[in-house]
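Only a part of the assembly is drawn; its chains keep their places, and the rest are absent.
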Amino acid sequence: MDLATIIGLVGGVASILYGISLRAMTRSEVFVFLDAASLLIVLGGTFSALLVGTPLIEVLRAWRVALRAFFHRTESPVELIERLARFAEHARRDGVLAIEPLVTEDDDPFLSEGVDLVVDGNDAELIEQIMSTELKRIEDRHSAGRRIFEMCARYAPAWGMVGTLLGLVLMLGHLDEPENIGPGMSLALITTLYGLVFAHLFFGPIADKLVRRSEEELAIKEIIMRGICSIQSGDNPRVLRSRLFALLPPRLRPERW
Amino acid sequence: MDLATIIGLVGGVASILYGISLRAMTRSEVFVFLDAASLLIVLGGTFSALLVGTPLIEVLRAWRVALRAFFHRTESPVELIERLARFAEHARRDGVLAIEPLVTEDDDPFLSEGVDLVVDGNDAELIEQIMSTELKRIEDRHSAGRRIFEMCARYAPAWGMVGTLLGLVLMLGHLDEPENIGPGMSLALITTLYGLVFAHLFFGPIADKLVRRSEEELAIKEIIMRGICSIQSGDNPRVLRSRLFALLPPRLRPERW
Amino acid sequence: MDLATIIGLVGGVASILYGISLRAMTRSEVFVFLDAASLLIVLGGTFSALLVGTPLIEVLRAWRVALRAFFHRTESPVELIERLARFAEHARRDGVLAIEPLVTEDDDPFLSEGVDLVVDGNDAELIEQIMSTELKRIEDRHSAGRRIFEMCARYAPAWGMVGTLLGLVLMLGHLDEPENIGPGMSLALITTLYGLVFAHLFFGPIADKLVRRSEEELAIKEIIMRGICSIQSGDNPRVLRSRLFALLPPRLRPERW
Amino acid sequence: MDLATIIGLVGGVASILYGISLRAMTRSEVFVFLDAASLLIVLGGTFSALLVGTPLIEVLRAWRVALRAFFHRTESPVELIERLARFAEHARRDGVLAIEPLVTEDDDPFLSEGVDLVVDGNDAELIEQIMSTELKRIEDRHSAGRRIFEMCARYAPAWGMVGTLLGLVLMLGHLDEPENIGPGMSLALITTLYGLVFAHLFFGPIADKLVRRSEEELAIKEIIMRGICSIQSGDNPRVLRSRLFALLPPRLRPERW
């Protein structure tokens, strides 16, 4: 998993716990903050709203997209370009059929699909149309995933407030028992706390990270698409490399490319 | 009805009820949360604002659009493409007039309208102009529907606050009767609670889902439009299929299309 | 006046009054909610901010635009197209001069201006340039009107809060007279209530409705512009009708046009 | 100065004062609302945040832009067009050099710069490039000015809340002296009040007005640019007038232009 994410999640919880311990009079007061009803209302409400607002299949897919975004290592763009250059060399020397065996099972499906299109002898226009439709579709899938976390980040604090209002209404019905006022309000506020922490440590930041990951992955996919088109049009490896390296920041480019 | 919507609505209400039961001292306290005045102010106010803000006909149409969006099953794009390919085959073999009988009454009106345009012998440019005007209009109708739920989601919490302020003002006029303070504030807060739940379990998520449904339906309609244009221009079924399948995600495409 | 607007305004006020009567102990408590100082601060402050933020002439014009939007009946687009088709027929038979007498005083000034341009023998490009500049200008005028109501909807709740803070500050200066606390806070909260109701029953929804009205009116004006251009270029009535009816939803189109 | 601005500012302050006098028990309570610490925190904090967020030179320029926007009278577009038509006449009769003496020192620098460009014999493309770059730059300058007031409108309420929190924290440290609670809270709330009034009577509305003024001024400048280009290309005065009057609303156009 992405190191920064782990550090962030652990660090956020630790900040809260250490902050409580600095404030609390006895160590056992930390347990005041564990409350099943609050968890139920915030997460139950948020996911219920999510299900009303999104087709079921998309909610499930979103989690898969998110997990893959966190665990999948992005390829090195430099290696990718060198590989595409080798493909171009083989294609020029032995014909496009020669590149089919170079694609392995571990490869990005987008790459192998592109190679298939070239090997099948499709014309340039059709290859570009299919690959850019596919790219658009990947982008849509990413933004559907992100949108789900953004919705959660929007719903969680609202459901935190719902829970707090529920608690306050119940507490106010027992104003005649003053010993319940403190604990009642205290419990009520915990639900808002849960909503805020879920939104601002978990859902919101994960939506932010998905944006960044999507940008990275699409940059890689765009290199693949341009490389495939370059191979199809029979460019020599030197031209292909100079075209693709121009897309990278200078520090990633080799000395003379 | 859409399964996720039902699960979500039931789940949201269940989360609230179970959360109350975990907090409340007696089971009968759930009934504290049923309050006619709160319901009246939140829904009455929200729909009044809606009527001021939207032509009456559009409010009525919005509910119909929303209902249809929830109950109507989207067609399978694969079957649709195969069907359009059959149309193309008939059109090439027996002329465009031969496809008229293939359209049934259950078909999407957009499809039958498109077929009529081809059968009437209109030229390509006019067909595309009329069909894309129509597509634009369907999109407008969808977004008008969505906009109404978005307005409700915006107005409901505001009217919840209006109700709470009404309750607080009345309660504060009886500060000399301390036994009324608790119940008065409690009642006052319930209106805000209603506003939040309506906005974040119902209106807001439904607006979100209408966006997704509209995207799905427009994707289907775009396949129809491109297919009709392809038939009119006399494409053979193989070309039509390869053009239209390129619009679908790879997992939906047949092996060799 | 627009029926939905009246129902909405009456319904909103009725919801509030009925909600109060359900909550209040005595009927006379409704009068607690009438407060001159709150009205003064919310409306005085909102309109003052409006005057600082908008040229005076535009504020005045906005009210006229809004009133006209509410009272003016939109023309039937079907009748309009039939009329333009008759103009085209006259123009082809007797020359463009023949259409001048067909325009009456009750007509949309945009229509009569367009006819004048054609009768004066201007060329197509100039007519289109002048009419679309005019269309753009009408759109600007509409959006200037809408913007003013949006500003009011933004300022009213803020000034409601200003009034509440004023009231709280005054009340807190008399904490030593406990019998004043309740009525003081009560009065203070009423100003926020006024701000919310003005924003969410009146200014905000009216801005929403102006958006819709503007869309409707511009659609009519666009039909006029296209019709005038079609007449100027000497199109026959059949072509003009087929071009313009394509802009309408299918249910409004005649059987065979 | 702009009349509406003065009426608005005076009216806003008067609404507040009259509102206070309706609520207060003694007239002297108005002075409770004068508080140096609140003014210091709100304005000090807002301007400090502004200095952190904007290059110093831009802050100073913004005030100049704002002042000029309020005091500078916009030229009459009708007179401007007539003047440009006279320039065109002179240019055609006596050559472009003849228009240089017609520009006076009081003229808009944008006009005299444009005339210089024509007199120097530059070609059409260069004149248009320089003048539209200049127009873009004026627009940027205006929006930089507006942005500063928008920032102030965003920061002022936040700093009002900072001041209120400061006051509450101090007050809560003296809960054992009950006679201080009321005045302490009262003082604390005044800072939020200041923040809101500065934002919603002053900074926000002024940003709104700068938007409108900028639109007006740029419309005038665009007439100048089009007029200059028309003169350079040797258009006769009649053509120039018909082109430029088409940019104005009909009620400003002369009968037959």
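We call the chains A, B, C and D, going by the order they appear; numbering starts again at 1 in every chain.
The criterion applied here is as follows: a contact is a pair of C-beta atoms (placed from the backbone, for glycine too) under 8 Å apart; a residue touches a chain by one contact, two chains touch by 3 or more.
Note that this is a predicted model, so its numbers are computed, not measured.
With 4 copies in place, how many does the full complex contain?
In total, this homomeric complex is made of 5 copies.
Following the convention adopted for this analysis, only the chains that are shown with their structure count from here on.
To bring chain B onto chain C by a C-alpha fit, how many degrees must it turn, rounded to the nearest 5?
My answer is 70 degrees for the C-alpha fit.
Whole-Å distance, chain A centre to chain D centre, using C-alpha means?
43
Indicate which of the five shapes (line, ring, star, complete, other) describes how the chains touch one another.
line
Can you name every pair of chains that touch?
Those chain pairs satisfying the definition are A-B, B-C, C-D.
If you look only at chain A, which of its residues touch chain B in the complex?
36-38, 40-41, 44-45, 47-56, 58-59, 109, 113, 126, 129-130, 133-134, 137, 151, 155, 158-159, 161-163, 165-170, 172-176, 187
Show which residues of chain D lie in contact with chain C when the two form their complex.
Residue list for chain D touching chain C: 2-5, 7-9, 11-12, 14-16, 18-20, 22-25, 29, 32-33, 179, 181-183, 185-186, 189-190, 192-193, 196-197, 199-202, 204-209, 212, 242, 246-247, 249-250.
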